[in-house]
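One structure, as C-alpha cells, below. Some questions next.
One chain of protein is taken out of this complex; the other chains stay put.
Up next is chain A:
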Amino acid sequence: MAPRTCALCESAKAMLKRPKTGQQICRDCFFYVFETEVHNTIVQSKLFQPGDRVAIGASGGKDSTVLACVMKTLNDRYNYGLDLFLLSIDEGITGYRDDSLETVKRNQQQYEMPLKILSYDELYGWTMDAIVSQVGRKNNCTFCGVFRRQALDRGAAMLHVDHIVTGHNADDIAETVLMNIMRGDIARLGRCTAICTQGEDTIRRSKPFKYAYEKEIVMYAYFKKLDYFSTECIYSPDAYRGHARVFLKELEAARPSAIIDIIHSGEAFEVREEVKATQRVQQTCIRCGYMSSNDLCKACTLLEGLERGMASAGITDRGRKQLESQGPAPDNLRTIPFFKLPLGNPTIAIESTS
C-alpha cells in the first residue's frame, strides 16, 4: 500500500486515522488538532479565568500525564494566565501507587509545576494496604473512592487552588453514561456528562478531555514519548466498569462515533428537577466540616467503622445500626482534620524540585 499523504497539510506522510472523523493525518498536524480541540473545549465552556490557580489531578497514568503536558502547552500558547499545580493522592498501595508517583515526580520536573502529594495515611491514618488487611477485597473500592474524592478536595484546599482538572476522557464519560443507565441511577446520569461540576462550596472540577478519544490520548503520549504508568490497581479492579469498558470498545470497533454518540445521548436526557434536588449537598459534616448530605460525611462514617473495628458501618444500614448500638463514638476516636476552604495564601509545603 502506497503511503498516504496527510489530509490537512497535504505534504507529510499520514500516520494516524482519527477515530472521530476517519481523517488521515500526520504527526505534527495531529498534535495541532488535538491540542486545538482541547483549547476549543476550554474556551467554549469558559472553564478558566486569568489568574486562576488550577491543580491537575495527577495519577501518573496516561490521561493525567497527557493532560499535564497539554495544559502546560495551552497555558503558554494562549496566555491563559493560569498557575498550574500537580496534585497526587497517595492511597498507600505498595507496588502500585509508589511506582506511579515516581512518574508524577518526573512530570513535576519536565513541566516545572509544583507538586503536592497527599496521602491517605496522613489524612485518615490508614493506607489502602491497611484497609484491605482489615476489610478484605470486597468493599475496599468503596473506601478508596470516598477517601480519594475528599482527599483531592483537601489537597486542593491546601494548595489554595480554585479548580481541579482531571484526565477523564470521552471513553470514560461514555462508559459512565452506560453504567448509570444500567444501574438506573438517573440523578447521576443527569450530572455525569457535565464538563464542570461545582457544589455549594466545593472546589470546581472539570474535564478538559471530555471530547478527547482515548485512542488519541494514547497516540499523543506515544508520539511525544511521554512516560506514564499503566499497571492496573492490585486491589480488585472495578468489575462492572470493566464490562462496560469492553462493551464500549466493541461498539467503537464497529462504529467509531459510538463514543461521542453515547455522550450526546447522556446530555440529551432531561432529568426532572425533583430527581436532581435529591442529590444536592445540603450541609457540612459535624465532625470534619466537609460537604455532606447527613450529619456525618461518608469518609467520617467509613473511618469510624475502621477505627472501631466494624468496617461495614459505612457500607450497609445494618452495619450502621450495629455501630450505633455499641454506643457513641469514643472521645479519643481518630478523626479527619477540620475542612476549611482556602482563603489567602497557601501556607503548606509542596514537594521541592530536586
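Assume a contact is a pair of C-beta atoms (placed from the backbone, for glycine too) under 8 Å apart; a residue touches a chain by one contact, two chains touch by 3 or more; residues count from 1.
By definition in this document, contacts and distances are computed from a predicted model.
**Student:** Leaving aside the chains on screen, match the unshown one to its UniProt name from "Glutathione S-transferase omega", "Vacuolar protein sorting-associated protein 35", "Ubiquitin-related modifier 1" or "NEDD8-activating enzyme E1 catalytic subunit".
**Tutor:** Answer from the record: the omitted chain is "Ubiquitin-related modifier 1".
**Student:** Of A:Tyr222, A:Tyr240 or A:Phe338, which one is in contact with the hidden chain?
**Tutor:** The missing chain is touched by A:Tyr222.
**Student:** Identify the residue among A:Asn169, A:Ser206 or A:Ser292 that touches the chain left out of the display.
**Tutor:** A:Asn169
**Student:** Out of A:Arg245, A:Arg287 or A:Arg320, point to the residue that touches the absent chain in the complete complex.
**Tutor:** Final answer for the missing-chain contact: A:Arg245.
**Student:** Specify the residue from the set A:Gln24, A:Asn75, A:Gln110 or A:Ser257 that touches the hidden chain.
**Tutor:** In the complete complex, the chain left out is touched by residue A:Gln24.
**Student:** Spell out, residue by residue, where the missing chain touches chain A.
**Tutor:** Touch with the absent chain occurs at residues 1, 4, 13-17, 24, 59, 61-64, 167-169, 171-172, 214-215, 218-219, 222-223, 229-233, 245-246, 249-250, 252-253.
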